[in-house]
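Here's a slice of the assembly, chains where they normally sit.
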Amino acid sequence: MQDSGINILFEGQNLQRILDGLEQTIFIAILSVVLSFILGLLVGMLMTSRNIVVRFVTRFYLEVVRIVPVLVMLYILYFGITRWTGIHIDNRVIAIFVFTFWGTAEMADIVRASVTSIPKIQWESGQALGLSAGQLYVYVIIPQTVRRIIPPAINLATRMVKTTALLPLIGIIEVIKVGQQVIEVSVKDYPSASFWIYGLIFLLYFIVCYPLSKLSKKLESKWQE
Amino acid sequence: MESPILTLKHVNKYYGETQALADIQLDVAKGEVVTIIGQSGCGKSTALRCINGLEEIQSGSILLDGKEIAAAGTNWKEVRQKIGMVFQKYDLFPHMTVLDNVLLAPLKVQKRKKDEAAEEAIALLKRVGLEDKAHSFPRQLSGGQQQRVAIVRALMTHPEIMLFDEVTAALDPEMIREVLNVILDLAKDGMTMLIVTHEMAFAEAVSDKIVFMEKGNIVEISDDPKAFFKQPQSQRANEFINTFRFQ
Amino acid sequence: ACGAGATSDSSEGSVANIEDKTTVDTIKENDVIRIGVFGDKPPFSYVDANGDNQGFDVEISKQIAEDLLGDSSKIEWVITEAANRVEYLETGKVDLMMANFTVTPERAEVVDFANPYMKVSIGIVSPEGDVITDVSQLEGKQLIVNKGTTAEAYFRENYPDIELLVYEQNTETFQALLDGRGAALAHDNTLIFGWIKENPGFVAGVEAIGNEDTIAPAVAKGDTALLEWVNEEIDTLNETGFIAEAYKKTLAPAFSSDIDPASVLINQ
Amino acid sequence: MDLDFIRKAIPMYQEAAFLVLRLGGIGIIFAFIIGLIISIVRYYKLPVLSQVFEGYIELSRNTPLMIQLFVLYFGLPQVGIHLSAEVCGILGLTFLGGSYFAEAIRGGLESVPNIQMESASSLGLSNTQTFLYVIFPQAIANSFPSIGANIIFLLKETSVFSAIALSDLVFVAKDIMGLYYKTNEALFLMVTTYLVFLLPISLLIHFIERRLRFAGFGN
């Protein structure tokens, strides 16, 4: 039995379905990652603001996101919005919104850390040349922060990919859920189904995340001079 | 004497409780090289930073070409093109090549034509001996080379006055020499300069005027550097000069 | 991002209970009914290797669509989890819940159950060598249950002292028994009967405890029009023997042969 | 919201919180020890072991904890190893956390300037003494912010313990939603419980971080 267990992957549409599940995972993760990176850049710059109110609000946002589990945010938004307003929003939109909301905060903190680590003299020598605040950001500060944020940002991206495992709760059938469906149906004929299916999913996650983390390592060592 | 390019009148500057500048009065005439010396923390950097608008002053006035620049509503973009400043270090933008560094202000602030500005940049880099480094990044240069680029970058906006804040403090002796030679050269060309340095021999050689500060005050101004370094008038300046002598 | 997606998506349909139109009208208008089922609970409702929904609940759902919309394929399947079935109904994200929904008083407070189409009791299965024949034998031992099932609710309410091992997936639940992680497993007896057929060495020491529960379709609270329609439909399906047919097709092959259909079906 | 229900449900959350703290605590301690060992091995670039550990780090970081737990809990019995859910939870967290701590501490070790090691040697300290008295205390201080962030992250990761039948907070919440349909109450209690134990931990970490900073670390 054990040795024929791998056949479960080739039964019916199983493999295709698992890959479709992976596609859901990747689609939502990638879109959220991209949005988080863009918004995180903006919010991160706000976090370095000298205005204490702005700083407090953004800090509060970060703490909230860190303490409220993603699962709760998904639930509250997907069911809560409909309950309170009667409006239905596609669950993938909700998923992307929640992931972006979370990712933006984390990303912003990464940006904040890297902006504050830019020596003060860089701001000053830009100013001394007559650059406006906007020019200072565009030509001097952001290009320098980008290098420093990429490694931790990629780390964040892999975390976001891995967190898509929560999505079945709002009805998104991602790769792990498909795997479970396949196991439930096939376990009678293939007692080792869970071994093969989870094994495959383990591998798939690794295949998706590993190149990202390799890339971050590479950039990290490259930019360390 | 013709009217000064830069004038500080009764300038006072506080950081919280500490008074960093106390009733500072200073004139810098066109073509004049003025060097400020004094102990660490006496207010030298603060003086330069106030002139360049990096810090606000609490009272007094600062005139550039006879126009008040320490008041609200100053067009700093314009003023800063007339003032070039070079800092102690980490001054260049590490993500840009040397050429991009020196072209940033001419192209983005002054909106000059790229060809023409680049031509001038190359000429200036040549003058400081770095024409072959135009496409290098700052980290590929030695500290002394970086500071020479920083000087070129400041010169590119055609300032009327240059401010130097301990530009050699982080350098090794030969590099110090490379950089100071560039400044000596500018002095010969008649550039107006306000210099903060701890290199006494250099100060003696380059300056038209020495300003000795202590605790935010100007204690002594001398128009004769040679005489000053031999025997300053004030007791405090004398003590200070002595820390550079052995036995 | 939120504002942009906020316009009601056509596939999601409109909210239940818009004053003048009943849900039945809306369903007919949309020409599709949204039915909540499980994706991983064979033989009741699951997704097969080809990605198609199958099982007892699914058979009945298809017939409902056939009778309501004239086409058994006019269903938008919504895969639910035990924990979000009520939410789906309450927020109108499904019209009809067919995810093996056991009727309980607590649930009846928040959703409206239609007439039942199936009966179920809790059974307890344990290894042959160490059979549990009475609940009292479970004291001080661990009992395996599946999360969100009536078995879990029953033991939590009535035997709070019995330590429960709660798993999310059916397979995991039964696998845990095989791995010897608990002394016994409590679940819908229908499932247990099916399982012991495949797994010699285990016996259903307790065949039925607690109340006999029923399983019924559910609609959102106050959705009378749909409720009435479904009530009638289920009655018809019971009478015409459709449900018995569905039983034969989906459940019988999975259950051991000594099970009397009468213990599972409503009108036998 | 149903206050009566909330009152009744609180003990379940309490129990779950204790479980999370107990398993999470043990897992984090083990993970820290593993991380420490790995980071030292990688810092000193010991041959073979370094490469082995690097492989472990990649595997651990690039796969979800949920799947790691499945493998431990349902995969190991297939080869005859039966571990209890609690042990699996701890092992899973250790497996995941080990790599995060390893990277955090290595960052700290590498941020200690070389001159520190040299001036310790030039005083005659042995390699072990140098590590113990000079390198390690600074490395821990330097990496404390990321160590702290990882502690919080790992405590929150326990929410996938429910996959192997451990009643963590998410599990209790889902259970209540599935059984009693008290969604609002369940989620409210879950967030509150997280807040109640994560906030003090987070504040404590901030406090220690600041203490370390002010105690003379960095310049």
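When the chains are written out, they are named A, B, C and D in that same order, and each has its own residue count from 1.
Assume a residue touches a chain if its C-beta (ideal position, glycine included) is under 8 Å from a C-beta of that chain, and two chains touch if they have at least 3 such contacts.
For clarity, every value in this text was computed on a predicted model and none was experimentally measured.
Which formula, in the displayed labels, matches the entire complex?
Written as a formula in the shown labels, the complex is A x1, B x2, C x1, D x1.
As a working rule, only the chains that are shown with their structure count from here on.
Using each chain's Cα centroid, which is most distant from the centroid of subunit C?
Using the mean of the C-alpha atoms as each chain's centre, the farthest one from subunit C is B.
Can you identify the chain nearest the overall CA centroid, using each chain's own CA centroid?
So the chain nearest the centre of the shown protein is A.
Looking across all chain pairs, point out the one with the most C-beta pairs in contact.
Of all chain pairs, the one joined by the most C-beta contacts is A-C.
Would you mind pulling out the distance in Å between where the CA atoms of subunit A average out and where those of subunit C do?
That gives a centre separation of 34 Å.
Where the centres are mean C-alpha positions, what is the separation of subunit A from subunit B, in Å?
So the centre of subunit A lies 48 Å away from the centre of subunit B.
Pull out every residue in subunit B that's touching 2 or more other chains.
none
Which parts of subunit A, given as residue numbers and ranges, touch two or more other chains?
Correct list: 75, 79, 194.
Using the touch rule from the top of the page, what pairs of chains touch, sorted by label?
A-B, A-C, A-D, C-D
Give every residue of subunit A touching subunit B within the complex, in rising order.
119, 121-122, 124-132, 135, 139-140, 143-144, 147, 225
Would you pull the subunit B residues touching subunit A in the complex into a rising list?
Where subunit B meets subunit A, its residues are 52-54, 76-78, 80-81, 83-85, 87-96, 104-105, 108-110, 139, 150, 153-154, 157.
What residues on subunit D touch subunit C, complex-wise?
74, 77, 82, 84-85, 162-163, 165, 167, 171, 174-175, 177-181, 183
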